[in-house]
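Below: one structure in structure tokens.
Only one protein chain is missing from this complex, and each of the others stays in its spot.
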Amino acid sequence: MTHEIVHRPYPRGRNRNSPRTRAVAIEGRCGEGRRVQALMAAFCAFLVFLFLMFANAAHADEASVRAIISKFADAEGFSQVEKVIDELAATGDPLAVRTLNALNDGKLQVKRGGTVYIEENGKFLDPITGEPVDGADTSGLDKVKIKNSLRRTISAALSGMTLMAKDPAIRSQAASTIFDSSDASQLEALEKALAAETVPSIREQMEEAKASIQLFNSNDPAEVSTALGTIKARGNRAALALLSKYAASADGELKEQADAAISSVEETLSMWEAGQNVWYGISLGSVLFLAAIGLAITFGVMGVINMAHGEMVMLGAYTTFVVQELIRTSAPGLFEYSLLIALPMAFLVAGGVGLLMERSIIRFLYGRPLETLLATWGVSLILQQAVRTIFGPTNREVGNPDWMSGAFTLGEMSLTWNRVWIVCFSLAMFVALQFVLKKTYFGLQMRAVTQNRRMASSMAIRTPWVDAMTFALGSGIAGLAGVALSQIDNVSPNLGQSYIIDSFMVVVFGGVGNLWGTLIGAFTLGIANKFLEPYAGAVLGKILVLVFIILFIQRRPRGLFAQKGRAVEA
Amino acid sequence: MFTKAKSSMAAFATLLAVSSASVPANAEDTIKVGILHSLSGTMAISETTLKDAMLMLIDEQNKKGGLLGKQLEAVVVDPASDWPLFAEKARELISADQVSAVFGCWTSVSRKSVLPVFKELNSLLFYPVQYEGEESERNVFYTGAAPNQQAIPAVDYLMNEEGVERWVLAGTDYVYPRTTNKILEAYLKAKGVAEEDIMINYTPFGHSDWQTIVSDIKAFGSAGKKTAVVSTINGDANVPFYKELGNQGIKAEDIPVVAFSVGEEELAGLDTGPLVGHLAAWNYFQSADTEANAEFIKTWKAYIGDEKRVTNDPMEAHYIGFNMWVKAVEKAGTTDPDAVIDAIVGVSVPNLTGGYSAMMPNHHITKPVLIGEIQADGQFETVWETSGLVVGDAWSDYLPDSKDLISDWRKPMNCGNFNTASGKCLGSTPAN
Partner (left out) sequence: MIFGHFLKQGLASRYVQVAVLILLAVAVMVPVLNLAVPPGNPFHLPDHWVPLLGKYLCYAMLALALDLVWGFCGILSLGHAAFFALGGYAMGMYLMRQIGSRGVYGNPVLPDFMVFLNYKELPWFWYGFDNFWFAALMVVAVPSLLAFVFGWLAFRSRVAGVYLSIITQAMTYALLLAFFRNDMGFGGNNGLTDFKEIIGFDVSAGSTRLGLFVATALFLIASLVIISSVVASKYGKILVAVRDAEPRTRFIGYRPENVKLFAFVLSAAIAGIAGALYVPQVGIINPGEFAPANSIEVVVWTAVGGRGTLVGPILGAILVNAGKSWFTGVLPEFWLFALGGLFIFVTLFLPKGILGLIGQVKASARARREKRAAEQQVLAE
């Protein structure tokens, strides 16, 4: 954006002697009609100017910032709002930060004639101090509209003001904004901040930001060359963007140097990209694994072709929705824990429905696996339509708690938190399930019943009870998966349908009756899919994976980890 | 939640009433209106709302005294997101229920599926959804946007206001995105955008793993030129797409995404906090600040019994289409399809954004084009709009095979695809 016009109507400086009372007085005097107001503002500004000159401080004071802020009230259209922002930017005064942030968040409320408030949670705050305003006149307030280009202007303005902020995170943010924008008007502020900066990593960022400005504004080839080196050393996407932009307009030796820098950065990035791809594969695999693991129990261990499995996942997701709704209405403070609360609830809801299903339908169908397919398909249709009737056919909003949103970078890889947690969650679930199956008495019974029902029965194991519990466990786990999937996918009545086929593929590919198979199957398919995707496209990639599974089953008709023993042929 | 259940029970009861009342015996007493929207299956997510909107409009009209002195009666059927079933249900509505007009369809394929039926049985279809154009039929009225009423203004906005030079055209792999992207590609190239500055990507329906594509977009955007994404991604796939965008930190200030299929209804399933500033191009936003709209929203919320329900562009299209039909029937004095087809061209009714929309001879309507930015509350804020109304263009000027085609259903031309170069009406001769 264009920020070359740098107004400096007020000398910079710091003045701690500007009590609020005076600002209010000025505001009062200035608020009588626009022309008068403008005149008064100019006059006030002049007075302030003189005052500041003599107070030996080179920083705009609160009153002048307030005077500029009050201009928002009468700015018409985006271009005038932009002018006011530029004016605020020119003061470089951190006092404006609160207002600009509010503007960015759409919280700035104004009324013609210079009234400006920040609206937050129904309270009206002073735009500079952030204190609630007593007896605020809230009638006829309008929000100041902004758009993307203004947001960029605001963040550029903020970067200059926050370079010296107390919070290192904000300083770092400011530096990287300048790095991206190469905004020459920030050079002065940047140099001042550099001189004062003590944290080495932020210093480095500021040096890079400075290099970015020099790259486009300096006439000294040596300086540009150094800048190129600095940016090349940064070696990430943002650096690549700057370098290619520079290379497009450069010529001669510098262009060569820029091109070399570009290819070096690209090389680094392509290595990271492979890593990134593996990560995407792992994360897709974890989603597949989550979707399939419940099925690995109901289908894999019990032999029930559970077509309603997807709907169990859906029930889990809807439980999350209901839990979050309740939290929103009755205890908003608990929102961050909503998922943790939803987990046991989802397990109970889906497990309960599973138990009901087993007792009322499936127990009559043991030994007729293909018929369980029909009955459970019927159940799935009923559950889908029931959810549609109760919650409506549209998507429901399930929010991400803060710890599930955003991303962090590992080298040049960016890992999103929700995916990281889902990978962790799926592995945790695997370990827990293995524990239940291998180390608990219930698990022992379960394995006994699946391996030899009659023998187990004669060893005084209540096989119907074990069946019911096993099915409930599988369904409950599907419900848990639903909680996780609600974080990355639609929560709609169709949710289950979209996972059911993939789940079956994973279980069959991995080998029925073996959780390790499901785990390895899911991750193999996930990674294979992600490596095919860049070459074949998302659709063709998926088709190829399906064809691969079909052919693989020909080679190993019982999957990756085939079950052995007498139970198999039964 | 429980009110929802109650309202569907109420809907159930009314449906029972409707169905028991829909025996041909009292066909004389009422004018029947068919509603052909999926209530189950994958499209129910979008279409159920339109069914409710239509029932509301019919209800309102009846409160005003009906039409031609008769009450209107809605006949609701469920084509269950099954495309051949759309044709079957359309046939049933027209032949068995004797409806005077049908309001329905969402996807292109459902429209294509019912087209032959409407032509054969000579009835009327009002189609409320933005679509790919390249069609103009005597029996169909397109009240949604054609590409020139949505896609091209949006691209213009990005080019002029945001200075975008590099474009990602991302869509679901079906005919609407394909055609829209073809048109946009031709348009961008005509504006001097180089081949390597356009990236086109298609994904299957319901695509849920957007990691790779979003990171590709990020990489494509780091070439030193301002980049934007033009998204024709369809309904269900949008939620995971936007979630991924938000999480990977693609901010609207850096790489704005302008969508043509994301409205208030789709955003209702999303936390829009991280998406503030991403764009959508429509002909209506719920946030439109007009009296007619305020009234519409109030009636809708009261009708549906849910304060949180939103309105969206296809609902407005039905609102316009329904009022146009009412006005044309009044003008013609009959519901006879031929008379209505003749009467409706030129009919102009108020839209909800403070202007009037008129039915054009090509059976498309005039609309304003609005560009809105997503807000944290799930609404859009209009940041730009066309100064006047845009006439829907059935045949794109940017596709080589359709640039010579025009459509005019008035006599004497009476042709949906008249080739101005050869002076001939192409393909099938007009009905009758």
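Note that the chains are named A and B in the order they appear, and that numbering of residues resets to 1 at the start of each chain.
Note that a residue touches a chain if its C-beta (ideal position, glycine included) is under 8 Å from a C-beta of that chain, and two chains touch if they have at least 3 such contacts.
As the structure is a computational prediction, the values presented were derived from the model and not from experiment.
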Residue of B:Lys70, B:Lys112, B:Lys301 or B:Lys327 touching the missing chain in the full complex: B:Lys112
Among B:Trp83, B:Phe141 or B:Trp409, the residue in touch with the chain that has been omitted: B:Trp83
Touch list for subunit A against the chain that is not drawn: 303, 305, 307, 361, 364-365, 368-375, 377-382, 384-386, 388-389, 497, 501, 504-505, 508, 512, 539-540, 542-543, 546-547, 549-551, 553-555, 557-559
Contact set of subunit B toward the excluded chain (per top definition): 8, 11-12, 15-16, 19, 39-40, 76-80, 82-85, 87-89, 91-92, 94-96, 107-109, 112-113, 115-117, 119-120, 134-135, 173-175, 178-179, 182, 202, 204-205, 399-402, 405, 416-417, 419, 424, 426-428
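As a convention for this text, only the chains that are shown with their structure count from here on.
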Subunit A to subunit B touching residues, read off their complex: 78, 105-106, 145, 147-149, 151-152, 155, 180, 237-238, 240-248, 269, 276-277, 280, 283-284, 287, 322, 325, 385, 388-397, 399-400, 405-407, 414, 416-419, 487-494, 497-498, 529-530, 533-534, 537-539, 542
Subunit B - residues contacting subunit A, complex: 1, 4-5, 8, 39-40, 42, 44-46, 48-49, 161-162, 173, 201-204, 206-209, 211-213, 215-216, 218-219, 221-225, 236, 239-240, 243-244, 246-249, 252-254, 256, 265-266, 268-271, 274, 276-277, 279, 373, 375-376, 381, 383
